[in-house]
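Before I ask anything, here is the structure I am working with.
A single protein chain has been omitted; all remaining protein chains appear in their positions.
For chain A:
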Amino acid sequence: MDSNQQAQSSSYPPQPPTSAITHAPSSTTAMATPPFHHHHLLQQQQQQLQVFWTYQRQEIEQVNDFKNHQLPLARIKKIMKADEDVRMISAEAPILFAKACELFILELTIRSWLHAEENKRRTLQKNDIAAAITRTDIFDFLVDTVPRDEIKDEPSLGGMVGATASGVPYYYPPMGQPAGPGGMMIGRPAVDPTGGVYVQPPSQAWQSVWQTAGAEDGSYGSGASSGQGNLDGQG
């Protein structure tokens, strides 16, 4: 009459014990003590399940922790090391860079999206990014990185839009400032004949130069155009 032991190591047969699935010995007596034992068994199983699922959840969460890094640290390290000046970096550096990169991409995305929205487009294009870079001071370092395409004829905010040699529309504020320092003209009338190369003056000076409408300022027009269209060989 020790049927109690039999059921402990395997699932309790719900059917009448005479079916004797797994327990041959003294199966007939199993029915004698069902209620209490059954309950106890179920509790055990539930506990086991809980433990199992807790463990599974932890496993999953750990995987997500890796995923949170997103950008692969080894790749970031390689990029950093491409700069010969950069020698030793702490183990935490790539992690910070990964996160910083992500934040940076988010910033750039938002600002690019704004430009696309202004132009009523639902596709983000490279010129949206170029515009975001132009508009945002802290993105000055990128001015060389995103080469501009030929200007797309998009109506801009107020005022005249001129195409520069680089193809980015410039917005002329109502009050013009004097043409910028020395030869640093946005229009870059000294067009680089090779076309593909985007010759850059220092970006800060570049950025802060606003021109009045092109006609007033001869230097803009000296590149053989007085406005849009001077894009031969560019882009």
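Keep in mind that, in the parts below, contacts are C-beta pairs under 8 Å (C-beta built on N, C-alpha and C of every residue); 3 or more make two chains touch, one makes a residue touch a chain; residues count from 1.
Heads up, the rule we're going with is that contacts and distances are computed from a predicted model.
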Absent chain per UniProt: "Histidine-containing phosphotransfer protein", "Proteasome subunit beta", "DNA polymerase epsilon subunit 3" or "SEC24 homolog D, COPII coat complex component"?
"DNA polymerase epsilon subunit 3"
In the whole complex, what residues of chain A lie against the chain that is missing from view?
65-67, 69-83, 85-106, 108-110, 112-113, 116-117, 122-126, 128-130, 133, 137-138, 141-142, 145-146
